[in-house]
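The complex is shown incomplete by one protein chain, all other protein chains being positioned as in the whole.
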Amino acid sequence: MAASLFILAAVGGALAATVGIAGVLGTGGRLSIPWLVPLGGLELSLDPLGGLFLALVGAAAIPASIYAIGYAGGERRGVLAYLGFVSAMSVVPLAANLMTFVIAWELMSLASYFLVLHDRDRTESVDAAWVYAVMSQIGLACLLAGMLVLATATGSTTFADWSSAAPDLPPGTRVLPLVLLGLGFVSKAGVIPLHVWLPRAHPAAPSHVSALMSGVMIKLGIYGLARVSLDWLAPTPAWWGAALLLVGAVSAVVGILYAVVERDLKRLLAFSSIENVGIILIGLGAGLVFAAVGLGGLAVLAIAAALYHAVNHAAFKSLLFLGAGAVVHATGTRNMNALGGLVRRMPWTAACFVFGAAAIAALPPLNGFVSEWLIFQALLQNVRMARLELNLAFTVGLAALALTSGLTLACFVKAAGITFLAVPRSEEAARAHEAPVSMRAAMVLLAAACVGLGVGPTLVLPALARVVGPLVGSELPALGDGLTVRISGEFAALSPLALAAALAIALLAPLGALWLVGAQRRTRWAPTWACGRILQTARMEYTATAFSNPFKRVFDFFYRPAPRLDIEFHPESRFFVERIEYASPTRSLVEEWLYRPALATLSGLAAHARRLQSGSANTYLAYILAALVLLLVIA
Amino acid sequence: MITDLVLALTQALVVAAGAPLLVGALRTLKARLVGRRGPRPWQPYADLAKLLRKEAVVSTTTSWVFRVTPYVLVATMLVAAVIVPVVASRTALPFAGIILLMYLFLVGAFFLALAGLDSGSAFGGMGASREVAVAALAEPTVILAVFALALRADTTNLGGIVARFAGEPRLAASPGHLLAFAAFFIVMLAETGRLPVDNPATHLELTMIHEAMVLEYSGRYLALVEWAGAMKLFVFLTLLANLFFPWGVPSLVAPAPILLGLLALVGKLALLTVFLAVLETIVAKLRLFRVPELLAGSFALALLSVTAVFVAP
Partner (left out) sequence: MTEPIPRDAEVERLGERLAVEIRRVFRRSLAIRQVDAGSCNACELEIAGLTGPHYDLERFGLHFVASPRHADCLLVTGPVTRNMAEPLRLTWEATPHPKLVIAVGDCARDGGIFRGSYAVVGGVADVVPVDAVIPGCPPTPVAILAGILDVIGQRR
């Protein structure tokens, strides 16, 4: 029963993807049902930008639903919420007026809230769902406020009216909705410092839901930002693009810094999503800056690169979450310090996860490399602007992108290596079993998508440019021919097919060379060299915590670890030790400097306000009387 | 097309065959500088040949990752050899960009780190952890140095950069260019595991970064890993020689200019090797947690180089 519903979801996803791709390629469409929704009616419209994100939702739903058949194991709870979640996410990019958008957005948040509460007997799930609910409502409040300001300024609640009225609005009235909408959308995207719900909610939800949340839902925040900056309030000033770029840079670096020291596999992936959203924002911000200074072609390139990264991230992050879900399904734990050796028990999952790790670490010739390369190229083009402050902002963006790229490599070597390789570190890991066929099929499908997106930028990039071009109002830059992507003529070129071919030939070359010189082909299997130690156990392997130690030391000004050392001495002599426990947890800067004071102020205010609730009926009657008199006077 | 393929093959051969000689010459020079006679410069060829005749002992805790890594390392180095302007500046292939080159090195680092973790020993894990930490911290410097070069040469294509600088020597003599060279040189030390970042000849596991990941390899796998390491050093030194001092790199692909290009390369590599040998003899290895300070210094140099372009083009 549950399986058939998931298959329905997969089919629906395929349908949505087809419609979306049609939209990208230029097919438009409108659907209007005025009586369905109050205050404006249901209005859906398909345009290239919306079509792209619809296609993303649909395409991601296919492997997630197939995976869920095996993962949910016939469990009925959460299936309807899942269907509601996917449907709501499909409506958001199509929404053409305020009410449709807000209702779809809220349905999406509500459905995912229930999905996060899936394991409601765990306190961390309940806590995660609570934080998620609060943060999504704060985001919604900002969105609503911004949209209402825009609606009053333009006199309509239809998005098409907003786009056409945008150039005529005075700059003063544009700033407020821009900032409000920006805040609302970045909080959904999970940008620092509004990210606190992400590392709590994504691990708590079941893995196919995490894949959709990380792969698609946060991209709808990006969709919103793109919609606001390129459509409703276009053209945006240069400072807006630069602000997005810098916020993206900070997000990227902070996100990956937290991911590197995580030992919970799914939390690591969640922080990595924050990092990738930062990278997308770097590209988007750069594009908006180019648009603001009049370099339309470069703007198209940068924004197309950012959208490409959004699509790629959906592919490899979903793959990684599905792999992590398979691990949790098999071992029951997310703690990497208790995993290991899974490559022998779960070979398919291990291969797919290593593949996903290579993709996210931006290794050529996979898709992560292509989109990061494009964003690098777009940033390098900043020399075409002769404004020093913007050049410096772009330089910061370049350095941040490079740092996150290196740290991502380290983070995913840890994730893939500690989880899957070497010897199991616990009983649960030793007893793991391979994932069922549906889960494996979903992962292989996503891996194939990564390869496709990696060798096909000559197809994907022009399509994305066609999405962005009309919005920026510029003609498309020359992007190379069928096999090679070219940037600004001779500035840079990338031919992934040729690269993949070269790597394939080069892989065969050493094999051929060894055969030619008649190298010794004998292989003997023996235990790992352990310096002659007689007892070799899994305790001697490196742990995830140990692996991230260099980063903890180098960036200790950021992590500010609070080390704790508890030593239990032998009762008879302080020269002998029975037990040593050492913990060095990192402290979250954002939570300590932003959230704790904010929450403390709020509780303080609330404590003061509580005095109004005296519990005496007479006081309440007095309040009612006072309110009534006041209303009569004012009205 | 044919000339491009021939050029590609020639470059790959030059790097593949010349790398062990470079490493051997470096070892001999370092020995002579401390008063020993040292091994012969062609000793690495004998070492590799001997390794190919030994059996490979593979640990029972490892997986396909361990056995695939040596081939991946060699493959990425061969492709790097083809795209770096070794003997000519006409870089044949339509993906000969400097950013791609840096990421090709990261592919090797990724797999080698995984292979280190695969062995399940504390040394492998430690080597992997340190190696990726150093690689991560070197990345920003690399990209900014690339940026500095690309700004001046108006391209990120390796052959294009060489051709541009060869044509306009005054661009190459600017202080920003030299700052970029210094930054890149320090990154080279970090990425190829030379002193003061890492001692390639150490036997103390706790001081190892690169060697610790390689402790478990033997036989033909070790030969491939060592060879790939030698090629990485060769490629990096060639990059330093030809990108920053591009004189003598022909843009015409014909036998005579290529031969001249080869001779020029040998000369430049010899100078760089002497410089590297002297540097490695003079400096002591840095404590591991002082290496980020060194890399931060190189980042500052790269940043200065970039600012120099904006402020004084």
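For clarity, chains are labelled A and B in written order, and residue numbers in each chain start from 1.
Basically, a residue touches a chain if its C-beta (ideal position, glycine included) is under 8 Å from a C-beta of that chain, and two chains touch if they have at least 3 such contacts.
All values reported here derive from a predicted model rather than from experimental measurement.
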item: Visible chains in contact with the missing one; value: A, B
item: Among A:W130, A:W239 or A:W529, the residue in touch with the chain that has been omitted; value: A:W529
item: Option from B:A8, B:L22 or B:V57 whose C-beta touches the chain left out; value: B:V57
item: Residues in subunit A touching the chain absent from view; value: 522, 524, 526, 529, 531-534
item: Residues of subunit B in contact with the chain not shown; value: 27, 31, 34-40, 43, 46-47, 49-50, 53-57, 202-203, 205, 208, 211, 215-219, 222
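Convention: only the chains that are shown with their structure count from here on.
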item: Centre-of-Cα separation between subunit B and subunit A, whole angstrom; value: 34
item: Contact footprint of subunit A on subunit B as seen in their complex; value: 52-65, 70-72, 74-76, 78-79, 82, 93-97, 99-100, 103-104, 106-107, 109-110, 113-114, 117-122, 124-126, 128-130, 132-133, 135-140, 142-144, 147, 150-151, 154-157, 160, 215-216, 219-220, 223-224, 288-289, 292, 299, 303, 306, 309-310
item: Interfacial residue positions of subunit A with respect to subunit B in the complex; value: 341, 343-344, 350, 354, 358, 361-364, 369, 373, 376-377, 380, 383, 388, 391-392, 395, 398-403, 405-407, 409-410, 413-414, 416-418, 420-423, 483-484, 490-496, 498-499, 502-503, 506-507, 509-511, 514, 517, 519-530, 538, 540-542, 546-551, 553-554
